[in-house]
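Note that this complex is displayed minus one protein chain, with the remaining chains in position.
Chains: A, B and C, in written order; residue numbering restarts at 1 for each.
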Amino acid sequence: MSVQPAAPPEELQRKDFITPNDVRWCPGCGDYAILNSLQRTLPDLGIAREDYCIISGIGCSSRFPYYMQTYGFHTIHGRAPSVATGVKVANPDLSVWIITGDGDGLSIGGNHTLHLLRRNLDVNVLLFNNRIYGLTKGQYSPTSPEGTRTKTTPSGSIDHPVNPLLFALGAEATFIARTVDNNPKHMVETFKAAHAHKGVSFVEIFQNCVIFNDGAFDDVYSKTTREEQLLKLEAGKPLTWGKDNEKGIRLNGLHPEIVNVAEIDSSELVVHDPNQESPIQAQMLANLTYPDFPTPIGVFRQIERPVYEEQVADQIKAAQEAKGTGTWQELLHGKSTWTVEG
Amino acid sequence: MSVQPAAPPEELQRKDFITPNDVRWCPGCGDYAILNSLQRTLPDLGIAREDYCIISGIGCSSRFPYYMQTYGFHTIHGRAPSVATGVKVANPDLSVWIITGDGDGLSIGGNHTLHLLRRNLDVNVLLFNNRIYGLTKGQYSPTSPEGTRTKTTPSGSIDHPVNPLLFALGAEATFIARTVDNNPKHMVETFKAAHAHKGVSFVEIFQNCVIFNDGAFDDVYSKTTREEQLLKLEAGKPLTWGKDNEKGIRLNGLHPEIVNVAEIDSSELVVHDPNQESPIQAQMLANLTYPDFPTPIGVFRQIERPVYEEQVADQIKAAQEAKGTGTWQELLHGKSTWTVEG
Amino acid sequence: MSSSTSAFQEKKAAVVRFAGDSGDGMQVVGERFSDTSVTVPNSIATFPDYPAEIRAPIGTIAGVSAFQVHFGAQTVLTPGDEPDALVAMNPAALAVHLDDLAEAGLLIVNNASFTEDNLKMAKFESNPLDDPELRKKYEVLDIDISGLAVEALKDSELSMKDKLRTKNFFALGFTYWVYGRPLDPTINFINDKWGKKLPAVADANIKVLKAGYFLGETTEITRNRYMISRAEVAPGIYRKISGNEALALGLIAGARKSGRELTFSGYPITPASSVLEALAGYKHFGVKTVQAEDEIAAIGVALGASFAGGIGVTATSGPGMCLKSEFMGLACITELPLIIMDIQRGGPSTGLPTKTEQSDLLQALYGRHGESPIPVVAPNSPSDCFRAAYDAMRIALAYNTPVILLSDGYIANGSEPWNIPSEESLPDISRPLAKEGDPYLPYKRDPETFARTQAIPGQYGLEHRLGGLEKDEMGAISYDPSNHQEMTRLRAAKVEAIAKSNPELIIRGNKTGKLLVIGWGGTHGAIASAVDGLHNEGFDNITSVNLRHLNPMPTELGALIKGFDKVLVPELNTGQLAMIIRSKFLVDAKSMNKVQGRPFKVTEIQERILEVLKD
Partner (left out) sequence: MSSSTSAFQEKKAAVVRFAGDSGDGMQVVGERFSDTSVTVPNSIATFPDYPAEIRAPIGTIAGVSAFQVHFGAQTVLTPGDEPDALVAMNPAALAVHLDDLAEAGLLIVNNASFTEDNLKMAKFESNPLDDPELRKKYEVLDIDISGLAVEALKDSELSMKDKLRTKNFFALGFTYWVYGRPLDPTINFINDKWGKKLPAVADANIKVLKAGYFLGETTEITRNRYMISRAEVAPGIYRKISGNEALALGLIAGARKSGRELTFSGYPITPASSVLEALAGYKHFGVKTVQAEDEIAAIGVALGASFAGGIGVTATSGPGMCLKSEFMGLACITELPLIIMDIQRGGPSTGLPTKTEQSDLLQALYGRHGESPIPVVAPNSPSDCFRAAYDAMRIALAYNTPVILLSDGYIANGSEPWNIPSEESLPDISRPLAKEGDPYLPYKRDPETFARTQAIPGQYGLEHRLGGLEKDEMGAISYDPSNHQEMTRLRAAKVEAIAKSNPELIIRGNKTGKLLVIGWGGTHGAIASAVDGLHNEGFDNITSVNLRHLNPMPTELGALIKGFDKVLVPELNTGQLAMIIRSKFLVDAKSMNKVQGRPFKVTEIQERILEVLKD
């Protein structure tokens, strides 16, 4: 491992982010496409390669840092958010990306995810949701639908699954999005939006585990289903989808209902506004689930709120402006001393 | 500690639930009123005293089991939900009450609370929210408002607080309510509703810590403020409050707005329906916060969903119906054996 | 089917290793070979060796999967140090495993897979089969296994891909011929598995199996065949069992015999997951399983179940043990029955998660704050896991205590024949609850065992509160200094008292001599084989003993140690048991350590023993 001269930020390319290590996911795993998309995204962000830091927990997805030619930390199961918090607090200038799985981030690590989100650190969380534990060979996960049969649930799982976006809304995260591993363009767009957001960015990625949960998302995102089942959110645009955008959503009281766009006045359609302060529209969207509703992808919510590590730094600056940066004597002498003469 | 003959369930009284132990909360602590209210509630539920089990974590509030003459388990910090899960899975007939604090249940124990809620065990969670760490003498908690000055945050806290009800909605809990320690009647009603709900019941209780956070809720629930600031939720009734119920809530799109009831048609008011399947109304209500909106108390949501421990038992019953209850030979012989003759 | 061609060389035991790509079905044929061998009967022990990755790319070194079986005419206690025969289905398998092959061992290679691509993936610069040195060192049989399998199926309608998939059975058939094993058990297996659903596949596999066998019969391809004759095996009904399966069965058996309902709660982690997975399949036995959100919750659920009157059990590996430690302290102070299983793997941290190690012993003994003694039981072989789990439950219930069971990846995944016990042969381990109507003092103790008596929610009139704060005998919170001292003493005395109830040490060799070799847990097979082997060579001044109980220590150990000049403690760690033995018995115990993610070899231990004897 010797020093490789990296290009200046404006000239970085995908290849600059590829490590010499063999990538060790199963052939066909959705993780490859996500890796690819992130390697395509980072060169365009105007950040020097050495200022990226990828932090993960444990799981198939969490092997990610080993495949990115940046600084990386493959930590322990579920705890990436806390390590990332320390990294960001210590050095707010780094671009920090947390890679986690549905087990890592929502089962063992659910609490750290919650607190990371509410604290609003300026980091990006990519949650690879394959609705299964991949690395430990196929037990059900907190996002597996009820009735999922796995090694540990031969009669079907009985836990009601976590909806990652509803969970993130419960934590009042400032940026919430969803993307899919079979749409590189959408992934790159979403990653860029996540990066652009100042504050915590929570991105759920539907990720296919070919070995233990193949086709988990086919109902909504396969070639044949996606037009009817995916609702692409775009700020300022009405909520419509379908081959010719013929379907739309309007409100009945607080409740969304599907309408035929042709049959109604277009002003009745809900217009997507991710930047509204109230979380209610994002909540309404996060409640939409297959098969009753289309599955929204894109940015659900993006609002401004002070960033944790900046406030840490600000409080220090304010204290230093008020009191100076502290002397040895001030430090050690405390409120009162006495002298014993020699 | 000798056997005290307890009355049959229908004749139990408050005194049957009082232990001889000294209660060791600070004089004036809101915990006393809550204890009182629960001791008044339990005798009325038609359950034998020995079938109650109170399980807590660590904190001032979590000393609760020691003061209830029932079975009790004062566990470790943040982990009461998991112990309660084990108790309920092992014996679904018990009436299990989890007592937790804002630190216990939402800081260290946030993840267990999340998973308890989504799994929908038939237990009751009473979260004593005093917005402070009491037992450890006054550090800020995950529900402390931004800017709270405590021993650990002399310049003010910078973490955006958790809204316990939004969090519970993020976990898709089936019963969500809020009550206040200075209204025994409302507490008893709410506890009874929680008990009546089949499935997990999550109850946030505003609780005053006289020592470290005195008056935290005075803005919304003191004698002088409560009429203007508390919105009592009642199923089937419109959302109105104020001295003469002169204020109400109606919708503007997805957004609630405060109206003068006299100035609008009463059909425009939102009518409270805790039993609707969609969480959207409950979400709208949980978003209402002081000072922009009144603070709702009462039952936000109550829906039906299969109960975890019953499903565990059902799967066992189904397996036994299909395969019998298993013999020694079936257990040990497995798929194939061979015999070595003597 | 038996064979009359080439004469057999008689051997006491042999070791065969099947190695190939993860997709090549090596585990399947390895299992078949061992199942066939037990019917001989031979004594056997096996060791599967999976790649760390779920699915490494085909043909790579990371993707190699292997299965080793040791079978003998005398008791066999380990899967064998080094294979006498290696089946290598591709270049990567050869690259990984060739070094292990015994001198002049038999090397069976599928030369069809030695393509340029595959050689490159295995990082070979040239084809090793072209190297004359290879043939000098080993008895090399390079066979076009893929080609011959396809050839055997020329009349089948299976796709080419499916035809190629049968090649593992060709290799198996040929290996059967080498060792003169019957084909019938495998044919029966194939018919059971595919006969109904996929008769064409069944047919094909049988055909190819036989083709492999007949290759030996009909050609002069090998000069040597080996005969491992019937072993003297104790009479009984046998099955093959892996360590983790045996743990699951031991728990169910214990729950049945104690009358407690079993609630098992776990969080998946290699190599412990399969305990939860196994138990989830026993719902009709009344077993309740909960996959918790993490290891902390898992032990919490188990403890809750015990508090409610069931018996709670959890299983994990090292990282999970860290997370469970706070709850173990609570179980210790509340004196509730509970079983915590640690299937050890290579550490520290994530370490070598798919490899074996014994480095959690000191954690099991001391990995909690405060004075919190917990009994520790360590099974010493796959089948012993049954008895160890049963024993752990006995202790947990009789003494109202958490118990740690320390297994390891090696015995968890390894399997061996198990002489199935009868229901009657297992002791009664039920333990009565407090009686309704009697006065109840939660911490009143049995004067002999020092155990308290449990009362459970739902029992009339016995309401009480447990918790992590120190209590007095009445169950009331107590800050009284002397009460804390006394409770601390009693908790320790209780654990010490367990020793009386534990089975006696099984000592291999004389009770006095020059060297005592002390091992614990899964190294039993290697240590016993090493010492037994030396006994056979006349070294009757060496004795070995395996500790199944690490806390409390066996009462007779101190006296035993005194009878020897030297003590050697081989462990798959850097000397953890040795540390304890030195402290407890003030004897200059020498450590033998290995931290390589692999079990000891018998020969390694023998060498070290001879060295120590010389010193």
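What we mean here is this: a residue touches a chain if its C-beta (ideal position, glycine included) is under 8 Å from a C-beta of that chain, and two chains touch if they have at least 3 such contacts.
Keep in mind it's a predicted model, so treat the numbers as computed, not measured.
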Give the labels of the shown chains that the missing chain contacts, considering the complete complex.
A, B, C
Answer key for C:188, C:218 or C:349 versus the chain not shown reads C:349
Considering the complete complex, of A:30, A:43, A:72 or A:199, the missing chain is touched by A:72
Can you say which of A:86, A:147, A:215 or A:253 touches the chain missing from this structure?
A:86
Which residue, B:154, B:236 or B:342, contacts the hidden chain when the whole complex is considered?
B:154
Listed in rising order, the chain C residues that touch the chain left out are 52, 317-319, 321-323, 325-326, 329-330, 332-334, 342, 344, 346-353, 355, 357, 359-360, 362-363, 365-372, 467-470, 479, 481-482, 484-485, 488, 491-492, 573-574, 579-580, 582-584, 586-588, 594-598
Per the touch rule stated above, chain A touches the missing chain via residues 1-6, 19, 21, 48-53, 55, 58, 65-66, 69-76, 79, 81-91, 93-94, 111-112, 114-115, 312, 315-316, 318-320, 322-326, 328, 331-334, 336-342
Interface with the unshown chain - residue positions in chain B
22, 24-27, 58, 60, 74, 76-78, 107-108, 110, 133-137, 139-140, 142, 151-155, 211
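As a convention for this text, only the chains that are shown with their structure count from here on.
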Can you work out the whole-Å distance between the CA centroids of chain A and chain B?
30
Between chain B and chain C, what's the gap in Å when you average each chain's C-alpha atoms?
45
Could you pull out the residues of chain C that touch at least 2 other chains?
283, 293-294
For chain B, jot down the residues that touch at least 2 other chains.
111, 114-115, 312, 315, 318-319
